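Apart from one protein chain that is not included, each protein chain of the complex appears where it belongs.
Up next is chain A:
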């Protein structure tokens, strides 16, 4: 009997000595950073605080939250990694940024990753948010860009080229034909890498595509490209309709067929007219910056990331649709003063690497039609439920219809049409890049940001170490932190 009591006491002592240190920290200081931001105390919704901390300049808090969320290794891990990557680049930690972007890169481009979660999100009852985050095409493009740039800076040129080619491939995963592969930056980096590896013909091909992409996404052409895409969609619709009618060919349809042919002729004329205007604009767009960018004699790329990336949020009666908006950032131009002596002004920068434009021209994914179906189902069941409920009050003294109504309402409430609004919100709004030749050694760069009126609105001084190689990369983020 005594032996049993002694055994129990001993066992209790051993167990408590193992468990107590785990809770000790929490008991001593429940508000300590370690406890507050530990994975078990963090929820996905806390990421909003991290986001706001980042844009308020509280990088330390933002890092603690995103690191804690990443440690949970859940279905959002690629999102937390991307957010952390942007944060690390802002803090001037390229090695840490490369590691987390690489982790995301693997998950975002692996079609088998999170497969079970993706299958369950297609069902009527579960939300799209439950699937593993892999990002929209524009997010994949920019993840590939950062991976490519950081590998390039590490002298891993072959893998860097593979990352840029992957980005080009991701950019082709869009609905509108004209918006396919219009990120000039990816082609320019591929050109630069091919030139460094002495592959002149490949470099020429990439440069040709870079020029086309640059013209296509240039602000002077954006409206015209959008018009042309609309006309092409209409033309496609009319041509399909014409084929259907001609297959049925009978006298009654002759008038309809003639009208369709006239419409198609008009659309073709309109498309030609828009193409002529684009061509005229292209002749006026200077491409000197593109040539400077790929010049291998320029050993340094300075990437200025500006503002705040696109915000994606839900709209519609049931939050079944998502739209993008952007917070305007006043800086439009930059100057760089090197060692208090040489000043480089706006003209030399490669501009128009506009994340919002890339995000907003990449809609129409398969998931949108599934979500539309869910919203329609929710509307129908909600309507049936309301009608039955009203009927039951008038005609159903025994409550049979009420039970049925309640059951239908339960299904309606359980149906989950909410669109997935998860997005890489720490991305910048725009990237401006300049390619320069700097002598090896330490340099001080003063970068000034100017608004449209030419007034300096933000300024930053950084010391950089230029290596005796041709692949130095410097990132600097201007995010409009409120003072």
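Please note the rule applied: a contact is a pair of C-beta atoms (placed from the backbone, for glycine too) under 8 Å apart; a residue touches a chain by one contact, two chains touch by 3 or more; residues count from 1.
One rule holds in what follows: contacts and distances are computed from a predicted model.
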Report summary line: In UniProt, out of "Histidine kinase/HSP90-like ATPase domain-containing protein", "SpoVR family protein", "Lipoprotein" or "Phosphate transport system permease protein", the chain dropped from the view is recorded as "Lipoprotein"
Query - Touch criterion as defined above, residue of A:92, A:296, A:319 or A:333 at the omitted chain - result: A:319
Report summary line: Among listed residues A:71, A:113 or A:129, the absent chain is touched only by A:129
Query - Touch with the omitted chain, as defined above, among A:131, A:423 or A:477 - result: A:423
Report summary line: Contacting the left-out chain: of A:44, A:220 or A:263, that is A:44
Report summary line: Considering the complete complex, of A:56, A:106, A:223 or A:262, the missing chain is touched by A:56
Report summary line: The missing chain sits against chain A at residues 44-49, 51-53, 55-56, 58, 127, 129, 311-314, 318-319, 325-328, 418-419, 421-423, 425, 482-483
